[in-house]
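Heads up, the thing below is written out as structure tokens.
A single protein chain has been omitted; all remaining protein chains appear in their positions.
In this document, chain identifiers A and B correspond to the written order of the chains, with residue numbering beginning at 1 in each.
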Amino acid sequence: MSDSKKTHWGEFVVEAGIRVMGFSTIGFVLLIFSFLLREGVPVFLKVSPANFLGVRWYPTFGLFGMLPLILGSMLVTVVAVTIALPLGVATAVFVREVAPNWAREILKPMIEVLAGIPSVVLGFFGMTIVAPMVRETLGVPTGLTAFAGALILAYMSLPTIISVAEDALDAVPNSYRDAALAMGATQWQTIWRVVVPAARSGIVTAVMLGMGRAIGETMAVMMVTGNAARMPLSLNALFRPVRTMTATIAAEMGEVARGSVHYHALFGIGIALFVLTFLVNLTAARVIFTKRRKGGLR
Amino acid sequence: MNRYQVQRIGFAALSLAALIVVLPILMVIASIVLRGIRAIGWEFLTAMPREGMKAGGIFPAVVGTLLLTLGTAVVCIPIGVGGAIYLAEYARDTWWTRAIRLAIVNLAGIPSIVYGLFGLGLFVLFLQFGTSLVAGSLTLAIMTLPVIISTAEGALRAVPTEFRTVSYSLGGTRWQGIRRIVLPQALPGIITGVILGLLRAVGETAPILFTVAAFYLPRLPHSLFDQTMALPYHLYVISTQVPGMPEHIQYGTALVLLAVVLSMNLVATVIRSYFRRRRQW
Partner (left out) sequence: MSSVLAREAQPKIQIQKVSYAYGDEQALKDISLDVPTRAVTVLFGPAGGGKTTLLRLINRLNDLVEGTQMSGRILLDGQDIYGPGIDVSGLRRRVGMVFALPLPLPGTVRDNVLYGPRLAGERDPSCLEDILRRSLSQAALWDEVKDRLDRPANRLSGGQQQRLCIARSLALEPEVLLLDEPTSGLDPISTGKVEESLFQLKQDYTIVVVPHSVQQAARVADSAAFLLMGELIEHGRGSEMFTAPGDQRTENYITGRFG
């Protein structure tokens, strides 16, 4: 009797600890958000909205217009996703539906390798090899451009897009494929008329998560996009240097005085990034959540 | 053009896409290996940097990365595995559980530079740890947490429910069943997930920029509250901030970082396939 009482007590402690660890995640999110607010909110008090939403980011002159940074991030991200989307979906379809086993055994580890390459290494590669290539092939003054950044970013988002898209394709029941084939469709027709439409929401999720990844990337873009905080307003801007929100924080925080307006402005950008990626991931996750309940898999 | 011709072209296009994805990966690895291998040597890996880092070795960066990874692991493994056990074995489908899952998705999506800001705000400034191993490790740990929880939960759920039922029917409590059957069976998957999570922490620069990384510190850290050099930051610095840096040192550093990450990847893959074959269900 006393032995079982001892186990009951010990178990109670262990289970309480486990419960705490589960809920700690909520705690961390709140913690992160509150510290961002703590250091970032002052900027909204010290800088006028006209300034903050202006088109010039020159902290030394007291100009904190975020617009060039936001547009810079958008430009690089949108182009990156435009490149990565067809490549990623095509590769996912290839791996899941078409590839022979030996090809699959090579592709899947390779994609995992890509996922593991540190962003600073890819940024280094982009800086030393890709940017010069861009400069020579396109005849621009410097290869450190939005385009080069978008290229690197596209590759960094590929593993996310491919694996989530693959899961989406996996979730389509084989009976759909069998039914289409039994009606005389070729595999190609089956894929594009039956399987991919069925996996549509999962693929959209994949793209959104890839986009979230791209917006949040720091080192690779910092090393490759040239870091000029200009408004990217024409199509040409793609082939000129540009600056993202993430690179701004990383590049300038080191030289900033604690408590200065510039310091708070950088945290302000951090808040914007937090909210932005939160919204993107929330939308993507909502798709996952509703799917899970409907499918009743677990 | 009939349907089968369309199909053949289509398949060719798909394999082309896959090729376009894979080839650059090989190019990246190949170029770094080829240009960096000449720098690798015993001195490079174990000596301190000299002459403004243009000569000598990268030892403090290697050690710094090692210590940071250790610190990250110590914090995020217990919390991560504990959280995963909660979600897989205890949590019921309530509003609270959904909030936890949302929090995890959220944490996973936060940009690494924002983690850097958070680490600066909380650990370096508010808790006054200063730029230190502690601040850096804690920041990296919270960043790695969602990955560990997700993969560990997956590994736990993969263990068949029947084992738990049998354990209950033999008088076991929920925790006894977890400790004696579920957890050991899920362990290979959990370890794989931990390694994959940690290898991301190894390569991250943004979170350590303002929390621990030192530009040039040719000595090893003395205590938990010391700054330290770290491989990813070191690569960034010597490729962008130091004029006249010999190319082979840059590539050599990139090679070391890449080698560490790829070998962790390899270990995780080997563990995963070995135990998948020996599974008892």
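Keep this in mind: a residue touches a chain if its C-beta (ideal position, glycine included) is under 8 Å from a C-beta of that chain, and two chains touch if they have at least 3 such contacts.
Owing to the predicted nature of the structure, the values given are computational and were not obtained by experimental measurement.
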item: Contacts of chain B with the absent chain, listed as residue ranges; value: 92, 162-163, 165-173, 176, 180-181, 184-185, 280-281
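In this section, only the chains that are shown with their structure count from here on.
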item: Length of the line joining the C-alpha centres of chain A and chain B, rounded to whole Å; value: 16
item: Complex contacts: residues of chain B adjacent to chain A; value: 3-4, 6-7, 10-11, 13-15, 17-18, 20-22, 24-26, 28-29, 31-32, 78-79, 82-83, 85-87, 90-91, 96, 98-118, 120-122, 125-126, 142, 145-146, 149, 157, 173-176, 196, 199-200, 202-206, 209-210, 232-233, 235-236, 239-240, 250, 254, 257-258, 261-262, 264-265, 269
item: Partner chain B, residues of chain A touching it in the complex; value: 7, 11, 14-15, 17-26, 28-29, 31-32, 35-36, 38-39, 86-88, 90-91, 93-95, 98-99, 103, 106-107, 109-114, 116-125, 127-129, 155, 158, 162, 186-189, 209, 212-213, 215-219, 223, 246, 249-250, 253-254, 258, 266-267, 270, 273-274, 277-278, 280-282, 285, 289, 298
